[in-house]
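One protein chain omitted, others in place.
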Amino acid sequence: MLTVLLDGVASGMLLFVLACGLSVTLGLMNFVNLAHGAFGMAGGYVCVVLLNRYGVPFLACLVAAALFAALLGAVLERTLYRWLYGRDHLDQVLFSIGLVFMASAVVDWLMGARQQLITLPGWLQGRIEIGGGLATIGVYRLFLIALCGAIVLALHLGLVRTRFGSRLRAAVDDAVVARGLGIPVDRIFAVTFAVGSGLAGLGGALGVEVLGLDPTFPLKYLVYFLIVVAVGGANTILGPFLAALLLGVVDVAGKYYVPEVGAFVIYTAMVVLLLLRPQGLLARGGAR
Amino acid sequence: MSGGGTTLAAAVPARTGQAAQPGRRWGLFAAEGLFWAAWPAAYFAFPDYLPLLSQVAIAALFALSLDLLVGYAGVVTLGHAAFFGLGAYTAGLLAVHGWGEPLSGLAAAAAAAALLGLVTAPLVLRGGELAGLMVTLGLGLMLYEAANKAAAVTGGADGLQGVEIWPVLGLWRFDLFGRTAYLYSLAVLFLMFLLARLIVSSPFGLALRGIRANAWRMHAIGTPVRARLVAAYVLAGAFAGVAGALLAQTTQFVSLEVLAFQRSAEGLLMLVLGGLGRLYGGLIGAVAFMVAHHVLSGVTPQFWQFWIGAALVVLAIAGRGGLLGLLKAVWARLLSRRRGGGSTAQ
Partner (left out) sequence: MTAPAAALETRGLTRHFGGFTAVDGVSFTLVPGSRHALIGPNGAGKTTFVNLLTGAIRPSAGAVLLEGREVTGLPQHLRVKRGLARTFQINQLFPDLAPIEAVTLALAEREGLTARWWRPVRAHRALEAEAATLLARLRFAPVEMAAPTRDLPYGRQRLLEIALALALRPRVLLLDEPAAGVPPEESREVLEAVAALPRDVTVLLIEHDMDLVFRFAERITVLAQGAVLAEGTPEAVARDPRVREVYLGEATAHG
């Protein structure tokens, strides 16, 4: 029971790291980026290739995955995404689905359709008992909780304490006014997009062991990301974070206790949550 | 291929000729005639490709149903395959359980899909546009998962086997070469197209265009906007249900793919490829898409998927005119050049 809970928390935190970039794209730029998972996938494959083919240490692989995805995000943002800011949602939907299809095809071509596996370094393997034998938790899950927790904290502080954070929040509130105040909104968008993509890449790399990795990754987890954003809202770190935790626990518990129902639980949860929380981010985004 | 060529050429005046000048109207009429004549012509020209041609007709009907919803009513959906799939399973299950009469199968599929539309419309149309989009996605995925898990009924990942369809109207047996299947699909497509054309030219269709352009004003002229959108959603669902049923009946098999997200996305691609909100756009987009699919997917499947993706990206960035819009622009350019030449000669 407690084991399931802890596993759920770990995968929830992972989901948050993967999805928080989307909450900015969708919330801040009102941009329906269904291709967000592609950045996670990119990070995952970078990690797999470096680790398995070139024997790069795991931590270095994580850094490389994040950097690569951030770079990819920055390049795509400057070259393609910017054309679609402020356009109809239909255009954005088509565009980002197109990106997903392209990304999946390229990955399939380069790496094949099979699930990618990695071998974690020894220090991240095994399980330990906690709470005097109440439960056991994988060392890697513990590592995830610690690392993702640190990222959440860093993001929160970054958003609240730094100048960039306050400018970003101003741009979220009202891009026009922020521009009028001389805040370089476009550059902030670009940087934020890159950071969000980088985090997704890191999440993808961390998730190879937990979520799996194959060319269908971006579509398979799209719903998860959308739930996190839809339920959590965009203006805080806390909202999406709690949503991700909840989702992680529900998902793990669902797979553990009622495996025959499968992904149905998550899709149902998504629809129900969307209906319960229409006043969230999405309603704001949809209001004309 | 040449079938596709004629239809594209035929489409140009179909779009430009909205005005009621008699000459134009005749041109439009001729173009439409040519478009529809190309289909039976293809029956004789490509006897070996009849199963593919049936698929083209079915895809065209699916794109047409999306156009009613997305192009006319302005409701974007990511889960339209739900209706297609429900229609396919309805017709397929009826046949498996001993009722293989095709026309009533289509009607049952339409009814089931319409019912699904009626039940889900309040959910989809409740919040903002973006929330609705996500709900359609979620509902589509839910239905896919449900069909996958309910293997006892649907056959799950193995698909629904043993679909036996009786002769159409008791006269034409479904043959191995797909002749009956093609002509049957074509007839259904044509009739459904006529129905769609009637609908979009009616006061109801005009109201949908009004809602898409400015829902706020529609409230102020007294239109119950929500009710009209629900009607459009149900109607488009029923059309898609018929398309799905056609697939089940003509291939005598239903696989989980009928519900896949891929199908919803490809439907949007066909529609945008052809041009949104003009009926023929969906049809032409479907033809172009299916022909391209046939040619390209021979190379490698990933290659094909890559090019769909690229097409989506380009279309999204370039705007929504689609092929019809492009041809219209070229046509207008040509006309103005000719006219310009005339005036300099004077």
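Per-chain numbering from 1; labels A and B assigned in written order.
The definition used in the following text is that a residue touches a chain if its C-beta (ideal position, glycine included) is under 8 Å from a C-beta of that chain, and two chains touch if they have at least 3 such contacts.
Note that the structure is predicted; figures quoted are calculated from it, not measured.
Student: List the neighbours, among the chains on screen, of the chain that has been left out.
Tutor: Taking every chain of the complex into account, the missing one touches B.
Student: Quick one: say which of B:G27, B:P51, B:G210 or B:P301 touches the chain that got left out.
Tutor: From the options B:G27, B:P51, B:G210 or B:P301, the contact with the absent chain belongs to B:G210.
Student: Looking at B:S104, B:S201, B:T300 or B:S336, which residue reaches the missing chain?
Tutor: B:S201
Student: Against the chain that's been left off, what residues of chain B make contact? List them.
Tutor: These residues touch the chain not displayed: 19, 198-199, 201-207, 209-210, 213-214, 216-217, 219-225, 227-228, 231, 235.
The definition used in the following text is that only the chains that are shown with their structure count from here on.
Student: Please tell me the distance, in whole Å, between the geometric centres of chain A and chain B computed from their C-alpha atoms.
Tutor: The computed centroid separation for chain A versus chain B comes out at 34 Å.
Student: Would you tell me which residues of chain B are touching chain A in their complex?
Tutor: Residues of chain B touching chain A: 70, 76, 78, 123, 126-135, 137-139, 141-142, 145-146, 148-149, 216, 261, 265, 268-269, 272, 300, 302-306, 308-317, 319-320.
Student: What part of chain A is in contact with chain B in the complex they form?
Tutor: Residue list for chain A touching chain B: 26, 32, 80, 83-84, 87, 89-95, 97-106, 108-109, 219, 222-223, 226, 230, 260-264, 267-268, 270-271, 274-275, 278, 282-288.
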